[in-house]
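Would you mind keeping the following structure in view while I ask a few things?
The other protein chains are all here in position, but one chain of the complex has been omitted.
Chain nomenclature is as follows: A and B, assigned in order of appearance, with residue numbering initiated at 1 for each chain independently.
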Amino acid sequence: MMQTIQVQPAVSIQDLTKVFGDFWRRPRVHAVDGLCLDVMPGEVFGLLGPNGSGKSTTLKILLGLLHPTGGVVRVLGRLPQDVAVKRRIGYVPEENYLYAGLTPRETLDFFGQICGLARDVRRRRVHELLDMAGLTDAADRPVGGFSKGMARRIALAQALVNNPELIILDEPTAGLDPIGCRQMKDIIRALAASGRTVVLSSHLLADVADVCGRVAILFNGKAHAVGAISDLLERKETIRLALPAPGGEGLEALLKCIEEQTGFKPAVDHPAADLEQFFLDVVARAHAQAGYATGASPQIHLPSFLEGGPDEEKR
Amino acid sequence: MKSSANSAVATLRRWRGLMGLALRLAVRSRQVACLVVLVVFACVVVPLFIGGDGTPDGLMRTILRYALTLTGWILGFAALVMGSLSISREREDRPLQLLAVRPVRAWELWLGKWLALMALNGVLLLLAAALMCASLGLRLWHMPATDRAQGLAALTCRQALKPLPFQAGDPALIRKMDEIRHAGLITRPVDAAVMEKDARFHLGEELLVVEPGATRQWTFALPDDMAPAADALMLHMKFSIPGRSQQTVSGLWTFQLPSGSDKLEMPMARRAAGVLLLPLAVPDIRKVKTLVIRFVNGDAAHSTTFILDQTQGVELRVRESGFVRNLLKGLLLQWSKLAVLAALGVTLGACFSSPVAVFAALGLVVAFSLAGFFTMESPIHDDGDLHDHSDPSPHWTVRVGRVLGKPVAWVVAPVQKIDVVEAVATGERIGTRDAVSGFFLLATGYPLVLGWIGGRVLRRREPATGVD
Partner (left out) sequence: MGEQSGLSGFMAHGGGMKGLMQGWALMGLTVLELLRRPLCLLLAYGAATLVILSPLLAVFHFGEEGKMVRDTAFAVQLTFGLALAGYASASVLDAAMRRGAALLVLSKPVGRTVFYLTRFLAVGVVVGLFSLAVAMAALVANRVSERFGGGFVTDWQTGFIALGAMAAALLAAAWLNYRMRRVFASDAFLFLLLALALALICAGCFDRHGQWAPFDVRVEWRLLPVNLLIAEALVLFAALVLMLSARWFRQGGLALVAGGFWVAGWLADALLDAPHAPAWRNAICQLLPNWQHFWVADMLNKGGTVAWTYVGQATLYTLLYTAGLVLLGQALFKRREIR
């Protein structure tokens, strides 16, 4: 008889509540209200919801930045405020919270230093992360002068410098151009493929649909739908057929046959190409013709130290 | 064993990273450049315009006072402001969020900021010391040769020995107590100890004035560790008339060793102003424990009297160490005081938003400095003056203020114990033990307590909520 191995969730949230009060301690805003969900190791989990639904608040509670009003939260089996668990987490905030006076190289080196990495390890990882972010040429410019997209790349790089098991991303694609969005999504997929758990929050549905396996949709601090995207989106009551467009009479005959069989007159339209994919194809052709790019490098790949999975010593 | 060593290395690495970050940000925000300019202004520019009191050594002392005082103010203010802004600004501008999700403890955040300020203050104090020495050297170089020796005399370090107080049972003391009793100066019942204290005070006042033909005597107990130099002993007299006005000092100085037979006599007939220094070449000085100095004012022809300064009067200056060593000890104490201010600033920055933290830091420093004033008892207990000027039954608020102020004054006392500026400027020796113990108390004791508070507050606060 096969034994079932109980896998501990990477993130466990039970009845989480967060209430913000005013000066007189009267409750003003119920940011999170009885939220329950689990994130299993190795999956990409999305928190969706309109503005003010409690996504960022939930993430900040997971990171120990906010204290919950009620409920139990465990991150990698420990309390979020536990210093030891922070060695295994990477965080990309929504806004640019970097030190404006430091260069990207210094920023990454600093965060590597406070994560306890040795100098040679830090040097190697900084080099690889700058390469991943496409900022090798801008490595010695102060971050304060960067555009939002470039700052976002550095923010992602600093989140990965300690080779984390769990990566938390708050609005990862906000403010990025389509190339940057695609690259961010590619990185997220690559991180998940290497065994890491990714939790991200966003209100850009297309981006979430591309990368997430499971999602939770929040509204007013409550989860109104939780599950795999495929399960949530599948509409079993309808089917779609895609085929090369037949000639005028052939189409009429086909439609008449379907109507006779089903009693339902089908709707006909021409499927549209994906704008993002179209954009990327145009840019790829232009890059091939020009041979260089003035902005960040369009090619992206995961650094070698991340391909091997999280560090064993952190477990 | 290996894992704990690795853990210690990682911890040191973390602290170094946090300290390096704070220093780098301070340099790149031009705060350090501003501080360097201000220190140069205080130690080089201001001394160029100082006039002094008309005497060469007075000029040297004035330069030292200005440079040390201004440097202390500038660095103290900077320690408070930069310390307060370091954490509070990071919290408001949100980089603290990125740090908070790292394996960094709250008190380590505090420690990184404080260590950075300590390093910065240390470097700036050394710079100030070098610039001060250069300024003094420049002014000495421009002095006439005749004044240079006197100017240099101000740049030595001597332990100032006060004359021994009158012993209990001394006939002069008993005589003075009787005089006070019979003069009807007492306005309330007092015990013998207070009476004796008042009598000592008046006798001390009498020693400062030597009428024509009168004799005065001072007894000094010499320390064990005197330097065997030719100018190890110097009699220092400061006259109460400042500037270029001069007093007649004519008479016979007698320096008597305890054996009774050895006596050194030094007749004098001159006019003196400001400070008068008389080197004493006493043989085998290191074997001498007590020295009695007697002066007979031989100026019977003039009506002026020999009036000495109330605070310094007659002192025996015993040379023990060089000026630069004394200056460095003074700066070590200054550094440790800056450590307290920096710790206070960083802790308040952890507690409050940036402008409130700066105001609270400055306000607390002022309030603590004044605590001693508000906790003073009535004069009868302070200086032996039996004339009561204060309200005999102070209002309850005054009493409450005294009760609250006493612990504050007790906390502040070690910080105010040694006046570094006056000690270095007047050449008074700062004891090595005082300097080292002061450093350990101020640079570790106080910051430990403040760091604990700051760490606890940082731990509890929610950085994501931003400005309070």
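FYI, a residue touches a chain if its C-beta (ideal position, glycine included) is under 8 Å from a C-beta of that chain, and two chains touch if they have at least 3 such contacts.
Fair warning: this is a prediction, and the values are worked out from it, not measured in the lab.
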Candidates B:Leu18, B:Leu35 or B:Ala343 - the one touching the absent chain: B:Leu35
Touching the absent chain when the full complex is considered, from B:Arg24, B:Arg65, B:Arg89 or B:Arg105: B:Arg89
Touching residue (missing chain; options B:Pro165, B:Pro279, B:Pro355 or B:Pro407): B:Pro355
Hidden-chain contact residue, picked from the options B:Ile50, B:Val288 or B:Leu441: B:Ile50
For chain B, the residues touching the chain missing from this view: 26, 29-31, 33-35, 37-38, 41, 46, 49-50, 70, 73-74, 77-78, 81-82, 85, 89, 353, 355-356, 358-359, 362-363, 366, 373-374, 376, 389-391, 394-395, 397-398, 401-402, 468
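Here, only the chains that are shown with their structure count from here on.
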Distance from the mean Cα position of chain B to that of chain A, given in whole angstrom: 61
Residue numbers on chain B that touch chain A, as the complex places them: 10-11, 13-14, 16-18, 20-21, 24-25, 28-29, 93-95, 97-105, 462-465
Chain B contact footprint on chain A (complex, rising order): 20, 60, 63-67, 83-84, 86-87, 89, 91, 93, 95, 97-99, 101-102, 106, 110-111, 113-118, 142, 158
